[in-house]
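Missing here is one protein chain; the remaining ones are kept as they sit in the complex.
Here the chain labels run A, B and C in written order, and each chain numbers its own residues starting at 1.
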Amino acid sequence: MIIVMRQQVTPTEIQETVAVVESLGMKPHILHGVERTVVAAIGPERDGMKETFEQAPGVAEVLPILAPYKIASREVKREPTVVKAGSLTVGGGTIGIIAGPCSVENEDQILKAAHGVKAAGATALRGGAYKPRTSPYSFQGLKEEGLKLLAKAREATGLAIVTEVLATEDVGLVADYSDVLQIGARNMQNYRLLEAVGKTKRPVLLKRGPSATMEEFLLAAEYVLDGGNPNVMLCERGIRTFETHTRFTLPLATVPYLQAKTHLPIVVDPSHGTGHTYLVPSMCLASIAAGADGLIVEVHHDPAHAASDGYQTLNLQQFADVVVRCRKVAAAVDRKI
Amino acid sequence: MIIVMRQQVTPTEIQETVAVVESLGMKPHILHGVERTVVAAIGPERDGMKETFEQAPGVAEVLPILAPYKIASREVKREPTVVKAGSLTVGGGTIGIIAGPCSVENEDQILKAAHGVKAAGATALRGGAYKPRTSPYSFQGLKEEGLKLLAKAREATGLAIVTEVLATEDVGLVADYSDVLQIGARNMQNYRLLEAVGKTKRPVLLKRGPSATMEEFLLAAEYVLDGGNPNVMLCERGIRTFETHTRFTLPLATVPYLQAKTHLPIVVDPSHGTGHTYLVPSMCLASIAAGADGLIVEVHHDPAHAASDGYQTLNLQQFADVVVRCRKVAAAVDRKI
Amino acid sequence: MIIVMRQQVTPTEIQETVAVVESLGMKPHILHGVERTVVAAIGPERDGMKETFEQAPGVAEVLPILAPYKIASREVKREPTVVKAGSLTVGGGTIGIIAGPCSVENEDQILKAAHGVKAAGATALRGGAYKPRTSPYSFQGLKEEGLKLLAKAREATGLAIVTEVLATEDVGLVADYSDVLQIGARNMQNYRLLEAVGKTKRPVLLKRGPSATMEEFLLAAEYVLDGGNPNVMLCERGIRTFETHTRFTLPLATVPYLQAKTHLPIVVDPSHGTGHTYLVPSMCLASIAAGADGLIVEVHHDPAHAASDGYQTLNLQQFADVVVRCRKVAAAVDRKI
Partner (left out) sequence: MIIVMRQQVTPTEIQETVAVVESLGMKPHILHGVERTVVAAIGPERDGMKETFEQAPGVAEVLPILAPYKIASREVKREPTVVKAGSLTVGGGTIGIIAGPCSVENEDQILKAAHGVKAAGATALRGGAYKPRTSPYSFQGLKEEGLKLLAKAREATGLAIVTEVLATEDVGLVADYSDVLQIGARNMQNYRLLEAVGKTKRPVLLKRGPSATMEEFLLAAEYVLDGGNPNVMLCERGIRTFETHTRFTLPLATVPYLQAKTHLPIVVDPSHGTGHTYLVPSMCLASIAAGADGLIVEVHHDPAHAASDGYQTLNLQQFADVVVRCRKVAAAVDRKI
């Protein structure tokens, strides 16, 4: 249930309402909006509950949550959530640009990427230290060594670090070195991992699984939100379809769809979404025109020699050109980078 | 094979080259570019053919066509094809905006739509007189009566008419009344129909089948081109995937993909591509940012009472607002409407 | 509406009921079952109609038809429809085996195929005279010459002929030479063609389009039935999915699904459904175990030199082996070939 508090509600009243929620065996989530604070009460509902909540101090009205996802729903929070992590802002009219290589390979490579994407206008650095690979015999990432190199790159450029975490047991370590925890598409329904990142303070970039429905995607986000972490970015990265001229099919209508259903910001990944360098620039522009709150783009100083994903990676010049064009489209839809 | 003519080639030389092509049992297609004229020789290739063509008068060079589609291929014609039909221009930096109701219902309705979309900035009027319907028991269109009403709407507004033709036997009649012949998604591989419209002078808007690959789509266009009609517009209208929050999945990466492979202009249909009015505006903007040469949008003066497709139709005010926003995005990507 | 007649209804009573249906502007379809005759009244329903029908002579009860397809629905006809065409019986416990080459190539080839598949146990011969080809430059079939060769093969073997018709204008000719008119997957929603075969007396084998839903498929059949032709066989031939190890994905659950929804018999095409010779035998067995009423299988005396589809074609020995195994599985599910 959504408990909407009065406009001049006091912290004490909120606390008391939270206590009422807990006393009925429900889990409270406080969501602070600009105009209103809302307490979402999550759990099995019983008769008479609505009336009890209505009598709690400072309560304006009590409404049901119709969507299967609760805390993620626009019903609970009208205003868009803005996620901030160091240099990165995603949402609220600001488009975050996360760029960098697929994998962290070595110090020289990640520093070149970091300086290059920063100069071009990126607002965060991506790079994989733990790499989930389809084959057990492929390069699995530099692991902690990679995290250290990412931290160096942040020191050198000031860019926030976005990097993937693969396993519950690594969450603490990855959170120590990075600014945003990425959950990869393969792990979108790895619920223990979602719960684990839900308990950290780091913002989460949650990638859509390649055959996930919108409801499954939002319910995956709900696992993180329900764990206590309100800073979730949803990332559309393409779905599996019959198409073979692209690696995945990038369905941009998910951007306005999700914006209608959730307050969480939406990031698009045109690199995985197309799988071909020459298609990435157009899809960056289209994503922004569709209303995306952020982009995550694979960029390498030398894509032909990248350890992974070179065929879908921009070089630094290509990326710089794209950012210039993105700024124009962003301005045309009243947003800024 | 592609026979590239010299820059100062004379009509006589082209004629002689065509005769050589025919004498070897190949079918010639002349494609006039700004800088160069090309003769595509289509048919079974034999040893020695290349050398024979090279000796024809006015020939600069002879190249193989690698793609399975020939006349549609960028290999044969580097410059983008611009399709013009009355008030409508699609391609070459100009974005055509085709708008109007799903079905022609009556004179009042089609005139309201025509005046409304024209005032908002549309450059052509769409409307179905022959409607392919999933059920034999649904409204199948006003047929010739509908064509007459479309012609009236053209008279009243000057807008070019885009309307669907369903069957070989109707091609002549539909061509008489309209400016562009639309081939619907269900008929993308109705080869007799493609051959029939290939023999007319009317430009063709060819919609992608919902499970067609890019190669199948371009080969369908090739049927029209091979029939002798060079004015084909390709229309992406969404594909069948597992997604259910949209009617179809609109894969905008087809726009830059097709632009790399073919010189034909690309139109996007965000109405069928999403199936929901509230998603159409964002996808119009995204299509233009992705590089589309045109849009085809369902617009009705009263969508709630439309005979078909009301749930994915914009009203006149919504359409007018979208066109204003489209112009801004078009300008941001150096195009105009 | 379904007008169920009394058990001892007379032809006159049926005629009178039909007249009542027509007098109310509805279209009557008479379906004779073993126990009951039903008159399906198709058209726009109005208040009071049910009561009027209930008072017609010989009427037992009047029920609504809930499915969007009417004449195809199990609601209208409980007993399975058995389609017979010369040597071929499909349905009612008898599994029809339609086998032969993709294309008719020449007399020697089609006669070898016909004799071979007959000896192996096939109950009908397939072979394409009109071939819908993805590329305009591929072999399009021998056309009428091919039909004549098929007729010769029938004369020589007694096998019923199943062959595709592509266009309205060819329906009469193809019907003259063949026993079953096949509508290919590309034409499943070519409604004029469906109407045209609906007006013939020849049974129709209707292939599912590769992205057609069950409702679209049954409504396509409804076009044929509504045209007056009750002998429609539905053919599952695989759908477009993300899978690439098979040409299409063959979803056999459509067999029991369709049997629950319609009285029409279901044929499966494991050749197109898999696209690989080595997968065809297992899928023949699986289709029969799933309850299919028939199989349509590509067989050629020399697949390596077939004009089309050789990679998914069985040779005569492979086909003979499969039929032996099919008989065993058919017996295990209380059916016979």
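By our rule, a residue touches a chain if its C-beta (ideal position, glycine included) is under 8 Å from a C-beta of that chain, and two chains touch if they have at least 3 such contacts.
In this text the structure is predicted, and so the values were computed from the model without any measurement.
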Among C:147, C:239, C:264 or C:323, which one touches the chain that has been omitted from the display? C:239
Which one touches the absent chain: C:211, C:229 or C:262? C:211
In the whole complex, of A:30, A:151 or A:167, the residue touching the missing chain would be A:167
Residue list for chain C contacting the dropped chain reads 211, 213-214, 239, 241-246, 249-257, 260, 273-274, 278-279, 281-283, 285-291, 325, 328-329, 331-333
Just checking the interface: what residues of chain B touch the absent partner chain? 240-242, 244
Positions on chain A contacted by the hidden chain, ascending: 42-43, 68-70, 132-137, 166-169, 186-187, 189-192, 209-211, 215-216, 219, 222-223, 226, 239-240
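FYI, only the chains that are shown with their structure count from here on.
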Give the label of the chain whose average Cα location is farthest from that of chain C. A
Centre-to-centre distance between chain C and chain A (centres being mean Cα positions), rounded to whole Å: 50
If a residue has to touch 2 or more other chains to count, which residues of chain B qualify? 211, 239
